[in-house]
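Note that one protein chain is taken out, while the other chains of the complex remain in position.
So that you can tell them apart, the chains are marked A, B and C in the order they are listed, and the count of residues begins at 1 in each.
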Amino acid sequence: MTTAAAPALLEDTQLSSRAGGLYRHQNIVTGLIGGIGLGAIGWALSHQFLQGSNWGTDMVVTVTMAGWVIGLLLGIGAFNAPVLWMLGHDQTHEDELYLAGVGQGPRRYWKFCTDHKVVGVQYLIAVFTIFGVGGTLAMMIRTQLVSAHSSFLGANAYNAIVSVHGMAMIVATIIMVTGPFGNFIVPIMVGAKDMAFPRLNALSFWLLFAAVPPLLATFVLGGVDAGWTTYAPLSVQAPPAMDAFAITILTFAVSVTLSGINIIVTVLTMRAEGMTLNRLPIFTWGAVIGSALGLYAMPAFMVGMVMMITDRVSGTSFFVAAVGGSGWLWENIFWIMGHPEVYVILIPPVAAMLEVVSTFARKPIFAYKVTVGAFIAIIALSIMVWAHHMFTTGWAPDLNGPFMLTTELISIPTGIIFLCVIGTLWRGSIWTRLPMYWAYLFLWNFIIGGVTGIYLSDVPADNYFHGDMFVTAHFHYTLLGGAMIAAVAAFCYWFPKVSGRMLNERIGKVAFWMVAIGIQITYFGMFWEGFEGMPRRVAYYDPIFLHANQMATVGAYLLMAGFVVLLYAIIHSWVHGRPAPANPWHAKSLEWMVPTPVPLENFLVEPVVTADPYGYGEPEPAAPAAEPEREPVPVGSAETTAGEPV
Amino acid sequence: MSEKPGRERKPKALGIILTFVAVAIGVAVVAILFHAQTYTSPVGTQVAKSVGTVTVNGQTLQHVTLAFNTYPDASGSVDGQAIHPGGNPSWPSYGPTNQFQVPAHALVTVTMRQYDSGGSLNNPWFATVRGTVGSVARINGRLVHAVNPNNVGHTFTVRGAPGTDPGFFVNVPLPAVPGNNQSDNGQYETVIFSFVSGSQGVYGWNCEYPCGTSVAGFGGPMSAFGYMSGFLHVV
Amino acid sequence: MTTTTIEHGGTLEPEGDGHGVVEGGGHHETRAQRHLKERIALWLLVGGDALFLLLELFTWFYLRALNTNGMWRGAACTKANACTDGLGNPITSEIPKAGITYTLVIAALTVVAALLVWWAEVSAQRQSPRRIISAGAGFALLTVLVAVVVQCYQFGQLPFTTIDGAYASSFIFFMGTTLAHLGLLVFILTGLWVRARRGKYDGGHWFQVGIIRFFTAWCAIVTCVLAATVILFA
Partner (left out) sequence: MSSDLAVKTREPDPLPPEKAPFFSRPSGKIFLIWLAMTVVGVLIGFYAPHHLLPTMLSVEGRAVWATVVLLTVLAAPVAAFVYGVGFYSLVAWRQRGYGQSDEPPPDGPPLRGNSGLTILWLVVSGVLVVVMLVWGLAELASENATHPNSLQVDVTGQQWLWTFSYPGAGNLETRSLVLPDNRTIVFHVTSEDVTHGFWPVELGVQVDANPNVVTTIQATTNKLGAFTVRCSQLCGLYHSFMYASGAVVTPQAFAVWLHAHGASALTASDVARVSSSS
């Protein structure tokens, strides 16, 4: 590794004992103390003063959960800098280096750390954790459904699990690529030293961290019985768990918004010299476009949840028809968020998978500009299709035709993604390493998800399939079979850069086949249920659906086992794996040009970009040779003075 | 140089993953099981008592009896029968249990005491006695077909789980005790009715009087299994 | 696609007007670059906030158009034609009156605050930034604090509460939005005032004032839009 020669990496910088100030004493422990402490104070006060009112328990839960979120952020130090700013103080350069984790070794993973790579790894672990929870819940759902009238869970627990499985998976899939790789990879890809707003970056992670415990707390607060869509007015009458659920979503929505702003600004303003928009790696486009769409979707979620909370804790009537509200208002606001959110989930992993396809077909991405255009067209159309989730609500029958039009139009830009993939594969030198396996699986699954989506876009057919297991199978094919498998492809692709180790491909391929087969069995079982007419989210079902359900359950166990094997492969490789070279795939984008492990501030020499990263089979442009003339200046070393920040 | 901290870091990173995954999954599973325990199994199943045979519409059937009550709260403060250990003692509740077991194709005679006050049904359709023998119930000694839909305490409404005997349906409105009975004065209405149980399977029953919380009165006890809902196991 | 104006943001040289190299986030960047980043971020944030606002307006107009159960008790409720609330109690006051006066006052106060910050930014180019900016921020802060007080007073004066139907709910939601924006303004203007007094903006380093001016103006727009909706579409 060439990095060994660099004399002074930032990691080795000695900081004075006063660097970091208050942050020196703050970590996850103080965060938990703050969160639990403020939550307890909130509980005590609200229990004392609000319990007696009409909405007592709801108020207590809301205040307690909000106390937890704010207390955790206070304890971890998220508000230090804004408050100091308000009081007219600024962090010194040394403070910022301390915040970035200089000299703290592994402890920095447990802190409010501004280094984008640390945040990326934190996100990665959070995603694994949430997927673990969501997957466990999915197994409990499938176990309940293994027989028609099972008493494994009962209706209360079943509904609670269905809701939290849905929301946990939505939370995890929204961040599964923009969180870990949007933070770890994107800044390096565009040649930046960090994200545009490092503290905001850390804040977005810790907001996510704060959002998860209230979601799990719903189980002991009576359970959310309204599904992840929490249709009003059912959710208005749901147990106090719904308040915790709403706090989770509000916190999470703020997190996604901040992280989206950060990614967009990073890519717009911090690209290396020569990194024109034409040369941006397609994953960067995907991350930016997905984040931009998230900025559109998340405010809608917040508006909806604020109104949901006020309906529940103060008796407002936004969604309660008896006093002038409307459940359709919730459904509209929810799906104005909900459909774009699907593409917030989908676009970043698909774009990341295109990197994989290009690298392992050893060919440039086919129709790069058209594909980027297709992404933009998708997000433009996706904000106009929300009511296709409401074809059967009776909300506005006259709008079914127009929404059918926009929904079907979206299949045109989606089709471009397929064109891009098969065009890249065409006459490529297919290098069948593990990431490429997952890319092929994506291709297989996403076609099925897409075709079944076409049925649902057609109003007469949707009048049958809406609200039944067909829909469940369809969106699992697109979100699990499509987005999540693409994310696994991306994960396997970037694993050597993130962990410094090669992923064990032998175990990984075992996992691959289990997952690949498990998906087909599970969701074809669900298609079968759906054709036969089994409604979604039922704890007990008609025995005529028995065989289809047993098929789905068997497939689901195989699928989960496959993911467990994959997790084993990851952990095994993270500990015992072969040390990874800086560029194991011989790819051409910037993140492979920096050493592994990536040093703080990423680049020893500011990169100058002269071509896009897809020049496979093309003669190397001559320009970079001119660049290394510069003396490698270790950035942030003693010779840079701590200027006066503004 | 960058190798050494790297080596130290990796097992730690692994530890982070494992700790988080294990803690989160553990919390989730414990919470769910706790939740499932709290809400699904109050105090066991009441097995119907056999009292011989009886002839209904020319058919000779086994005759069994069930006895249970409805209470204004679940604390057992009305007649001493504790219903829900823990949970929400202030919620109205059936008791002493919410799960009943009866033989298939038998005449089931239910004797109930209704201790709760009440009000108007969301849907007056449930004020009519349906599905019992003769479509009547004996309320305080008087045979009635229907009660005043604006003075109902609770209802006992049974139907099959999907796929079991779709024709089976019993609805008995339980008239309200006059006045506000939250003072637990022990006043009650006696309701007796008989129905012929269906074929084997799980049957769900619940109350259709909006005695719960929130917008349509179906929150709280109405939406938590075990207070105003339960199962009738036909074996 | 061709290069954009921000193409070479990463290598901007220090400019003559005092935009020197600063430290931010642990690495070098120029003031111009920092300004650009913060400006774009603010645009995006305001974009998200605008969507929040739009959906609130959607809620208002949707519920107003639906008038489910006749529970949109807006302009129709007068002293002569009293409505009842969700519990059947009469709402005897004329609902919009109490709302409109205070809402207008609050909107006017935020506009004044925005103008003060704008004045501070423009004037600071000619005179001592420390004095001008701290004066502008200080008076703006006072104005916003007055608006907060008016907002709280309005809440106490309302003839209805949250349970009184869709109109009351939407009205109070608007008040909450206004209050949230005022709260943010209090925080930001306090910071601006304190920092100006400590001389953080001396020497022309006051692009942050421009950012704050932009946000203050946006808050003024929010309150004005909400006030206009409340008044014109009761």
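General remarks:
The rule is short, and it goes like this: a contact is a pair of C-beta atoms (placed from the backbone, for glycine too) under 8 Å apart; a residue touches a chain by one contact, two chains touch by 3 or more.
Bear in mind the structure is a predicted one, so any value in this text is a computation, not a measurement.
Shown as candidates are A:M384, A:L419 or A:L546; the residue that touches the absent chain is A:L419.
Touching the missing chain, out of A:I333, A:V385, A:M404 or A:A511, is residue A:M404.
For the options A:A44, A:V146 or A:V370, the residue in contact with the chain missing from this view is A:V370.
By the touch definition given at the top, chain A reaches the unshown chain through residues 155-156, 159, 162, 225-227, 229, 231-234, 237, 321-322, 326-328, 361-370, 392-394, 397, 400-401, 404-405, 408-409, 411-412, 415-416, 418-419, 421-423, 425-433, 440, 443-444, 447-448, 451, 454-455, 457-461, 463-468, 505, 528, 531-533, 535-542, 581, 584-586, 588, 590, 593, 607, 609-610, 614-620, 624-625. Although one chain is not drawn, its touching partners on chain B can still be listed: residues 122-123, 125, 130, 157, 159-162, 166-167, 169, 204, 206, 208, 210, 215-218, 222-225, 229.
Everything that follows uses one rule, which is that only the chains that are shown with their structure count from here on.
Chains A-C form the pair with the most C-beta pairs in contact. The chain with its Cα centroid farthest from the Cα centroid of chain B is C.
The innermost chain, defined by the distance from its C-alpha mean to the mean of all protein C-alpha atoms, is A. Centroids built from CA atoms put chain C at 30 Å from chain A.
Of all residues in chain A, those touching 2 or more other chains are 322, listed in ascending order. Every residue of chain B that touches chain A in the complex is listed here, in rising order: 1-3, 5-6, 8-14, 16-18, 20-21, 24-25, 27-29, 31-32, 34-36, 39-40, 161-164, 201-202, 212-216, 218-220, 223-225. The part of chain A that touches chain B in the complex is made up of residues 1, 3-4, 9, 11-12, 105-106, 109-110, 121, 125-126, 128-130, 132-133, 136-137, 140, 148-149, 151, 153-157, 160-161, 164, 212, 216-217, 219-220, 222-223, 225, 233, 236-239, 320, 322, 499-501, 538, 540-544, 567, 571, 574-575, 579, 595, 597, 599. In the complex of the two chains, the chain A residues touching chain C come out as 10, 82, 85-88, 90, 93, 96-97, 99-100, 114, 191-199, 257, 260-262, 264-265, 268-273, 276-278, 295-296, 298-300, 302-304, 306-307, 310-311, 314-318, 321-326, 328-329, 332-333, 336, 369, 600-601, 606, 635-636, 640, 642-646.
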